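For this view, one protein chain was removed and the others were kept in their places.
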Amino acid sequence: MAALLAMEPRDYSPAMVSPTQQATTDEATWIARAQRSDAQAFESLYRAHVDRVYGLCLRMTGNVSEAEDCTQEAFIQVWNKLAKFRGDSSFATWLHRIAVNAVLGRMRKARREQDRIQLATEASISPASIGDTGNLRDLSDAVDRLPQGARHVFVLYAVYGYSHEEAGNMLGIATGTSKAQLHRARRLLAQQLKQEGFEA
Amino acid sequence: MKKVTLVFIGCLLFSVVNAKDVNESLAADAKGRVTIFNMAGSVNVEGWSRKDVEVTGSLGDDVEEFVFDRDGDEIEIKVKVPENQMGRIDITSELTIHVPKGSSIEVATISAEIEVEGVLGEQELQSVSGDIVAQSFAAEVVAESVSGDIDVQGDGKSADAELVSVSGDITAENLAGSVAAESVSGDVVVAGGSFDRARVETVNGEIVYRSELRKGGKLNVETINGSVNIDFVGEVSARFDIDTFNGDIENCFGPEAQRTSRYAPGLELSFTEGAGEGRVAISTLNGDLTICKK
Partner (left out) sequence: MNDKHEDKLMSDARRLATRISPKRDLWPDIATAIAQPGRSRWTSMLAQAAAVILLVGASSGVTYLAVYDDQPPAEFMPPNLTFEQASFGGQYQLGPDFQDARSNLASKLDRELTRLSPEARAGVEENLQLIRNAINDINGALEQEPDNALLQELLLKTYHQELRVMRDVGGLTRSVMSRNDI
């Protein structure tokens, strides 16, 4: 995970870039305080993680206002469930799990609706590419256009570096399904990018 | 001449003695409006080809007033009881009302049952505890009751039907176009129809849909605890989205339900049948679902 973070060309987060010893201790303190309802400590946690959560939501939903809502919901859920966080997984992972759950919940809801005009119009702009430049923008756009299942797995596995088992856990699908979805994503992306004259 | 007068007076006396019987008629518009109120007993409305409204039947003891008035194209029929006697179910009046078949009608009762036949115009039928039986043609039917059952038979022509009850059962047969049927604990059966829009909701009642879903049609079914049995008549071309929290899903169309999440109960099933032109959305908390095609 640390290696992936170090490879990022751009870091939009005002907070730490990579987890240092000090930062980890700080985080543990904030968590402990937030668990005792210290909102300021929770804000520190928020500031430290919001960009990654928002990035995750944005790439998974492909829609700015959905991603904003999903981010807020995720943090509110975290606040409510903080007492249940035991520190056996990393806080970031736990947080992302909740965020993914929030995204899935929204998508399930959206599927059932009859009038999805709002979502349809908002999705017409590709917002995730905001974070990327050049060739990466093409890739980012292409990821946004993947079908839902493939996109979710691709974002978690290929962009955020989770394993198939972890991604499967978060998405509520089997590890094998995650692998199949990744395979599909890669095939579709390769096709899409080739069509756009992407140089190998 | 004298003889005739005597006979005439004799007739009048005779009718005064039987004051509780009703036999009156008024000329009416072919497509006018008739509003009817009767507290208890029965209201039987029949459409006919005459341009009159005729009321026959009997009024209960203690009926304060029987109103039968015309105002332009509207005719009002009302059985009034003293205010403090409202709710006394023994003050029953049995009314048979013939109306021009093109009329639109509005009927309200407390416990009187309502039965309507052969009325082609719009119908608004309300009862607190009386059963409602009606025939639907090409005009809108709205039937509402608290505990009465609702039974509407159509002729397959398109119209809107809105059928709402709290504990009464709802049966809608051979309707077409759009139907909305809601009950809390009553069962709902929508059979033999053909719909562009159908919405069925219950809390505890069972739901049976045994009708056609037209091309591009939308079917919405929601229940908390009721079971849902869907048997499409004819071909179906729709996207299906089905969710249940604790219930089972049996799907004749092939695809099997998936667990919504590894860690919690809940089954979901999304698939497309045919060209996917329509939409079928079913949600339940505890109900079991069966979706099939005849």
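Labels A and B are assigned to the chains in the order they are written; within every chain, residues are numbered from 1.
One rule holds for everything that comes next: a contact is a pair of C-beta atoms (placed from the backbone, for glycine too) under 8 Å apart; a residue touches a chain by one contact, two chains touch by 3 or more.
From a predicted model like this one, the values you see are computed outputs, not experimental measurements.
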Full-complex contact with the absent chain, from B:153, B:185 or B:270: B:185
Given B:56, B:96 or B:167, the one touching the chain that is not displayed: B:167
Touch criterion as defined above, residue of B:96, B:204, B:237 or B:290 at the omitted chain: B:204
Of B:26, B:146, B:191 or B:233, the one touching the omitted chain in the full complex: B:146
In chain B, positions touching the absent partner: 37, 39, 78, 80-81, 83, 86-87, 89, 108-111, 126-129, 144-147, 164, 166-167, 182, 184-185, 197, 199, 201, 203-204, 218, 220, 222, 224-225, 243-245, 260-261, 264, 266, 268, 283-286
Chain A residues touching the omitted chain (full complex): 4-5, 7-13, 39, 42-43, 46-47, 50-52, 54-56, 58-59, 64, 67-69, 71-73, 75-77, 79-80, 101-102, 104-106, 108-110, 112-115, 118, 128, 130-132, 135-136, 139-140, 143, 154, 158-161, 186-187, 189-190, 193-194, 200
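Everything below uses one rule, namely that only the chains that are shown with their structure count from here on.
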Chain B-facing residues of chain A, complex: 108, 111-112, 114, 169, 172
Residues of chain B touching chain A in the complex: 218, 241, 243, 259-263, 268, 270, 279, 281, 283
